[in-house]
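Handing you this structure, nothing more for now.
A single protein chain has been omitted from the complex, and every remaining protein chain is retained in its original position.
And now, chain A:
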Amino acid sequence: MKGNRFWAWLVFGIGAAYFLVPLIATFEFSLRMRRGYYSFDSYASVFSDPRFQATFGYSVVIGILAIIVGILVVVPAVYFVRLRMPWLRPFVEFLTLMPLIIPAIILVYGYIRLYNSSSIIPFTGSALGTDILLTCAYVTLALPYMYRAVDTGMRTIDVQTLTEAAQIAGAKTPQIIGRIILPNILVAVLSGAFLTFAIVIGEFTIASLLNRPAFGPYLQNIGANRAYEPAALAIISFIITWGAMGMINVLGRFAPRTSARTD
């Protein structure tokens, strides 16, 4: 079995090289801005760019809005499907898979054609409307992940018993969802939220085609016009993605395991 382990190390080593070399190379490249020796000039240049601050801030706001809307849309749906309408489940699951089947560029093309300024719902007719449309587009992109996270969270708690107990205590349905169910699946919801954030923060296609001043189009613009800043931005983006995924891992340790009743 010694040979087995040798091959495993070899495969792992080649894989690790493929994934680490670009990161090292990008970091090295980002330090090359000043001729002759390494410096963090490119990072200073990025952080002092007012467009960086503006677009990043914009994307963070849209990302947070998308997370809130996503939670409001997904949590009640998962709750009622689980509790009262299990027959609806395959249908809902199929819908949540659709964003994986239909590429983002198709969705945004559909939005632009369907919700233009002369349509019944003219989202793209105003800046505010387009912001709303962008938020909804991001909720859609993140739907498969948010749904799965919330669904997994609700599987680990006893929805039925919690609901009955709350009803006996006189709680109304919005109270049950908001004050009983949601706190119990908070870790799962937050995982979905961080995943949404990681997907949304540097998204290019939809933001660019809707002409919004988001971080993704800014990245692309810098890439086309500057030499060293893109490398710095790639490192920054990687750290943001890492941070979001790291938060999910950390949260996973706090996940409640009250009861995994037969499901």
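Note that in this section a residue touches a chain if its C-beta (ideal position, glycine included) is under 8 Å from a C-beta of that chain, and two chains touch if they have at least 3 such contacts; residues count from 1.
The definition used in the following text is that contacts and distances are computed from a predicted model.
A.B. asks: What name does the UniProt record list for the absent chain among "Cytochrome c oxidase accessory protein FixG", "RsbT co-antagonist protein RsbR", "Acriflavin resistance protein" or "Peroxiredoxin family protein"?
C.D. replies: Its UniProt record gives the name "Acriflavin resistance protein".
A.B. asks: I'm checking contacts with the chain that's been left out. Which of A:59, A:124 or A:140 qualifies?
C.D. replies: Counting the whole complex, the residue in contact with the absent chain is A:140.
A.B. asks: Of A:33, A:81, A:154 or A:185, which residue touches the hidden chain?
C.D. replies: Candidates A:33, A:81, A:154 or A:185; residue touching the omitted chain: A:81.
A.B. asks: Take the complete complex as the reference. Which residues in chain A touch the chain that isn't displayed?
C.D. replies: Residue positions of chain A that touch the missing chain: 1, 4-5, 7-9, 11-12, 15, 18-19, 21-26, 28-30, 72-74, 76-77, 79-81, 84-88, 92, 95, 97-114, 136-137, 139-140, 173, 177, 195, 198-199, 202-205, 209, 216, 219-220, 223-224, 230-231, 233-234, 237-238, 241-242, 244-246, 248-249.
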